[in-house]
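My questions all concern the structure below.
Yeah, one chain of the complex is gone here, protein chain that is, but the others are all in their spots.
After this line comes subunit A, so read on.
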Amino acid sequence: MAVALETKVATTPPARTRSPWPQRLRQHLSRRWQLWVMLAPAIVATAVFAYAPMYGIQLAFREFDFEAGLTGGDWVGLKYFRQFFDSPQFWQLMRNTVLISVTTLVVGFFAPIGLALLVNQVVGPRRKRFSQTATYLPHFISIVVIVGMLQVFLSPSTGLITRVMEWFGVSGINFLGDPKAFIPVYVISEVWQHCGWNSIIYLAALSNVDTQLYEAAKIDGASRFQIIRNVDLPSLVPTMVILFILTMGGVLNTGFEKIFLMQNTLNLPISEVISTYVYKIGIIGNQFSYSTAIGLFNTLINFAFLVGANQLAKRLANTSLW
């Protein structure tokens, strides 16, 4: 998962007198044209489907014009951003988005670490392997099916989980409608689905721990818990840092699909987030410029968090994405 964006390679030794660039370019192309051919489809696809929409971001600062399409009509500056900041939905959307994503990030970040440490303690390679394989099975279930399962299991009258909760004296909660239940249901089902998968990378790191460290700790009389704390956990730190930066980059990228599917009129006060709002007013409501502005606002915040987290990691842990 560590996005290894670069590999330090000794570049070709600088020639004493560099030939002019057109000549170097021609030389490069004549030697490397086959590699460029292999890259061409990927470059074209990325340019068209990832960079061309970025060009359309200007729509956030322009009036939408049906004829002009992606580039838009007259400049209106920050009008739509102001409209969003002044709108009655702004604070509610921000609160919901931050609340849902921060809870998911915190729980979703630590749960896999705990699971990995636990699975690592399972004795016997086959049992260890089984617990690992079993826990990440839900990762492959589609979001639609997950939400469908939530609906049948949490049904107030007949749901399986509702019934189990009654054993513990919790009854009369409409898990799908009650706004207070929305975030717990969302986060717990996220953990249920992805915790096992996200722990694989930590387990891989744990399997690389030098066995001599365990022997040494054992000789020093460390208990198993002390070994986890002082040997296992520190060995996970580099992986944790990288994953932390990556998650920070998605701080406002609350899972659109799952939230959208879980929404109903009862839980809307807590479940309406920026991405679902953009979809509704943009795709359904055709307010193209306004929703582009909101979407851009969201992207910029994410980007700021990513850069910030990266700087922080650089300073504190000497690790960074770039």
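Annotations
As a working rule, contacts are C-beta pairs under 8 Å (C-beta built on N, C-alpha and C of every residue); 3 or more make two chains touch, one makes a residue touch a chain; residues count from 1.
The criterion applied here is as follows: contacts and distances are computed from a predicted model.
The UniProt record for the undisplayed chain lists the protein name "Carbohydrate ABC transporter permease", from the options "NADH-quinone oxidoreductase, f subunit", "2-C-methyl-D-erythritol 4-phosphate cytidylyltransferase", "Carbohydrate ABC transporter permease" or "General L-amino acid transport system substrate-binding protein".
Touch with the chain omitted from the figure is made, among A:Gln121, A:Asn174 or A:Ser235, by A:Gln121. Here one chain is not drawn; of A:Leu78, A:Val106 or A:Leu160, the residue touching it is A:Leu160. Although one chain is not drawn, its touching partners on subunit A can still be listed: residues 1-7, 9, 11-12, 28, 32, 34-36, 38-39, 41-43, 45-46, 48-57, 59, 69-70, 115, 118-119, 121-123, 130-138, 140-145, 147-149, 151-153, 155, 157-158, 160, 163, 192, 196-197, 200-201, 204-205, 207, 209, 211, 214-215, 218, 223-225, 239, 249, 256-257, 260-261, 275, 278-279, 282-283, 288, 291-292, 295-296, 298-299, 302-303, 306.
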